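Report on one structure; see the data block that follows.
The excerpt is restricted to a subset of chains, each kept in its original location.
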Amino acid sequence: MRKKYLSAALIGRFQPFHLGHLEFIRQILSENSEVILIIGSSQANFTPHNPFTAGERTRMIKDSLIDSKIPMEKVTIIHIMDDENNYRWFSNLKSFAPPFNVLYTGNVFIKLLLENEQILLREPKFIRKELYNGSNIRKLLAANDPQWKNLVPNAVKKIILELNGSERIRKLRTSWEDSPFRHLKE
Amino acid sequence: MRKKYLSAALIGRFQPFHLGHLEFIRQILSENSEVILIIGSSQANFTPHNPFTAGERTRMIKDSLIDSKIPMEKVTIIHIMDDENNYRWFSNLKSFAPPFNVLYTGNVFIKLLLENEQILLREPKFIRKELYNGSNIRKLLAANDPQWKNLVPNAVKKIILELNGSERIRKLRTSWEDSPFRHLKE
């Protein structure tokens, strides 16, 4: 008997891509035929909350998945820009992504936007979310605390070092208030 | 003797439309021939400050005015999006609204933008503004405090209940910080 074909989507900003994400993707692929990774806030970069470009984030994800022997024919990476009209968020997303029938999210906000949509929602089982989350990792990077290296895949570690990511985030944090951009949202 | 024809405009975000707005519209119509209601921030929805879509806000206003026997041929509803170029705010507004000769506003900021414009400004006489204001009503909704029901017209109460507005606002407030959108302005 043929298992039903299931395509699952996962949304995140991936600032940066970490081991929690990687573990989650494994989990999704164990339950689904393919996964669509949606990089949110793709228009933003070089800000305290969004230090890495969409291209850098794409590379982090791609290299990590390849290193982890995750078959890339099962993975699609998509970029989505922010929009204040959240009502059309899902429709906009569907215009940029191949079709999917499951969306994995633990986020109450995303669930709210999808209440009236024809899409199956599933809860991720995140491991140790207090450690494995972008906000914490950016904080460690800003503090030059080497602990961040334990929280991201090897490929990401290599890319962040190559990009001087720690220094980039530190400079973004300290200079934002002093920059011509300080009146902007972080 | 024929009274002079006066068209008056009123701007607000109407998040949500409340009894203070309704009372104000009555007051405006007692002094003017027609009223143009301008729904600001029309592009924003499903955010803590702008939980309702422009369409939902339009419906709230429309149903409330009809219930209150306000003659709809005297009312025009217009949507306006935000723009950081405030200098052109009034010109932009005029491109979307029928002509008007009075603008009712108690807001110092709007008055500032209109200082050099050919438009008559009038002060609203708001009743109990500490109660009847969107910020307070959204707070009550978020807290699931039934007091909000006393502050909005019946039609709005019905729409908010139908939309699960209380839950929507509560979810928006609690999930914002945890959502991929948390770096955005509320």
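We call the chains A and B, going by the order they appear; numbering starts again at 1 in every chain.
Methods note: contacts are C-beta pairs under 8 Å (C-beta built on N, C-alpha and C of every residue); 3 or more make two chains touch, one makes a residue touch a chain.
Only a predicted model underlies this, so the values are computations on that prediction, with no experimental measurement involved.
This structure file defines a homomeric complex of 6 copies, of which 2 are shown in place.
As a convention for this text, only the chains that are shown with their structure count from here on.
One simple way to say how far apart two chains are is to compare their mean CA positions; for chain A and chain B this gives 36 Å.
Those residues of chain B whose C-beta lies close enough to touch chain A in the complex are 43-47, 50, 53, 168, 171-172, 174-176, 178-185.
Across the interface of their complex, chain B is touched by residues 11-13, 40-41, 44, 47, 49-50, 82, 84-87, 89, 107-113, 185-186 of chain A.
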